[in-house]
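Only one protein chain is missing from this complex, and each of the others stays in its spot.
Chains here go by letter, A and B, matching the order in which they are written, and residues are numbered from 1 within each.
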Amino acid sequence: MMLLADAVSHYGNWLPPQLSTHGDKIDQLIFVLHVFMAALFFGWGVYFVYCLVKFRARSGHSATYEPVKGGASKMVEIAVIVFELIVLFALSMPVWADYKNKPPTEAENPLTVHVHSKQFEWQFHYCGPDGVFGRTDPKFISTSNFIGLDEDDPHAKDDLQFVNDCHLPTGRPIRMEIFARDVIHSLSIPTMRVKQDAIPGMRIPIWFTINKDATTAKVSEQMVQTFSLGRISWYRIRHHVAAQDYKNKAGDIILAKDKDGALGSNAAAGKEILQKLRDAGFTEISLRPSNPLEIVCAQLCGNNHYTMKAQLKTHTADEFEAWQAEEIKKKNTELEIEF
Amino acid sequence: MSDSAIIPHDVEPHPLTGMYNGKFGLWLFLASEVMLFGALFSSYVLLRTGAPEGTWPRGEDILNWKLAMLNTMFLITSSVTMVMAWAELKMNRLGKAKQMLAITFALAGAFMVVKYFEYTDKFHHYQVELLAPMAHDGHDVMKITGHNVKETEDSVSIEPDAHGADKSAKHAPITIERSKIKRVTNFGPAHSTFLAVYFTLTGLHGLHIVGGMVVIGYLIFAADRIWKWNPEKMVNRVECTGLYWHFVDLVWIFLFPVLYLL
Partner (left out) sequence: MSGAHATDSHAGHDHGHGHSHDHGHGHELPFWRKYIFSVDHKVIGVQYTITSLLFLLFGFALMWVMRFQLAYPGQPIPIIGKMLGASLVDSSGILIGNGYNAFGAMHGTIMVFLGIVPLAVGGFGNYVLPLQIGAPDMAFPRLNMASYWVYLPGGLIMLASFFTRDGAAQSGWTSYPPLSVVNIGGQTWWLIGMVFLITSSLLGSVNFIVTTVQLRVKGLSFFRLPFFVWAQLVTSFLLLLAFPPLEAAAVMQLMDRVAGTSFFMPGGLIVTDVVQNQYSGGGSPVLWQHLFWFLAHPEVYVLILPGLGIIAEVIANNTRKPLWGYKALVHSAIFLGFMSFIVWAHHMFMTGMGTTLSTFFQFTTMVISVPSVIILTCFIISLWGASIRYTVPMLFALSFLPMFAIGGLTGLPLGLTASDIHLHDTYYVIGHFHYVVAPGTIFAMFAGIYYWFPKVTGRKMSDLLGKIHWFFSFIFINGVFMPMFFQGMAGILRRQYDQSYQLHGASAQGLSMMASWSAWCLGLAQIPFIINFFYSAFAGKKVGKNPWEATTLEWSAPSPPPHGNFDAVPVVQCGPYEYSVPGRKSDYLPQNIAMEA
């Protein structure tokens, strides 16, 4: 599918990369629909333009009072309805039903994460190896304990909490329970084709599985892109880092490899750096996003709605377990130090 | 004057609908009113079925259904007198018709007076919700209801309601620290979703009663003049007002059991 091939590895002007097991079907539906829409529009369009030319008013030409026979149009009409029904029953409903009705079973060993959304951040609560979420209560909320975890609860010993930082395993079903603390938010992971409103007073589950190979490291590599320095806008590359070092003639580093923020923190600073690169003789640069996967908020939630995003990091299942164990150790050491 | 003939079917019924313009217009208006009150009733249903077990109060516990029963009688009677006013006009008895309109007006006024007492009673009755159970009157309670609330920065004092056999006995005022209090509210709309719906539904209904009273009042006031100018128009205006009035009455017939009895 030529239309989608490019989208797989880069963000561009069409579908973003797709890294989940159910997302291909969604992309396929979008593709099929657009082919249908284009066909219909083209068909109508040809007929339309033909009429505009053939039946324009001119001397010696008058309109026909009798209506033209509607046989062909009735066929098209029926074909449209049949197509829509096929798309609905064969392509949309099954995908939606799977998405909604088939939560991962116990046997599939899903990872459950509680996601708390508030103005303007995402908080992730992991239950740890014991599989039970520690009790939370608003009265425990503090700057270091933003989900309000009751540390006295034995189940809370192996619980982890992060703000705007989400780690997930690939190849293993993930179940997220979404909460909203103040207003309606919406959890959206574009690269996983996941979107779910977070509504205060409700606890809404969603589930998906990330493709086994889609670890952050691999995805990062795939997303290296070459940009021409001619007319690049800083906004296009503001979240990127260099894939290699770029030095000027004297050997000083203009743009360091993998250095966050090296491209400048605003448009003015960015313009300067790009100019330095041009002055050093470069016509193009290789960049990749510093954090290729994001979780964003898709429902207006206030004046800083656009800033509400979390970084998503994916690991293989084993790497994830290792990471989790490390984090739990770190947390308990810190807690001990506190006491 | 013959100006009124310029708009066709202003008074003469249309062959297709069998109605003059005003009557048709009023039925359409009533259709939109059904949607308005219907939306509120639907919201009531949604909120009530969605409420967790035990959190939705029963109307008969908080509201005075006896007074509401009285109000129901007032409204039903006023609908009858409204029809009678129209009938008297049809029989060319303007004086009697004006009397019937006046009685309708008075009954509507009585309804509003009862409502006034109902509302003010609610606004003067308070509830203090606590963060933790507190001993009161022999049990541990999370809520204390009463009157004469005085609020300061640090505390709230309230004259608790009497419970048990001697309802008239007054309790001495008690003072509770702010730190123990979750919320202080009167039994107004903010109290609970039930009362929010109650006040919105009855308030909107009350506004409709007042609107109707304004029109009926105007008709009584201008009756002589309109009757002299175009008697058929007077009959039609009373008929249309009557239609509206029956609708307002009908809304109450639904409101009363839904809010007060169920």
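Here, a residue touches a chain if its C-beta (ideal position, glycine included) is under 8 Å from a C-beta of that chain, and two chains touch if they have at least 3 such contacts.
Nothing here was measured: the structure is a model prediction, and the numbers come from that model.
J.: Considering the full assembly, with which of the depicted chains is the omitted chain in contact?
T.: A, B
J.: Of the residues B:Ile176, B:Ala196, B:Val215 or B:Val258, which one touches the chain left out of the display?
T.: B:Ala196
J.: Quick one: say which of B:Thr17, B:Asn92, B:Thr120 or B:Thr175 touches the chain that got left out.
T.: Touching the chain that is not displayed is residue B:Thr17.
J.: Which chain A residues would touch the chain omitted from the figure, given the whole complex?
T.: Given the touch definition above, chain A has residues 10-16, 25-27, 29-30, 33-34, 36-37, 40-41, 44-45, 47-48, 51-52, 55-57, 61-68, 70, 73, 76-77, 80-81, 84-85, 87-88, 91-93, 95-97, 99-101, 118-119, 138, 141, 181-184, 186, 188, 190-191, 193-197, 199-202, 204, 233, 235-239, 266-267, 289, 291-292, 294, 296-307, 309 touching the missing chain.
J.: Kindly note down the residues of chain B that lie in touch with the hidden chain.
T.: 1, 3-4, 6-10, 14, 16-17, 21-22, 24-25, 28-29, 31-33, 35-40, 43, 46-47, 50-51, 55-56, 182-183, 185, 188-193, 196-197, 200, 204, 222, 225-226, 229, 233
In this text, only the chains that are shown with their structure count from here on.
J.: What is the distance in Å between the mean C-alpha positions of chain A and chain B?
T.: 51
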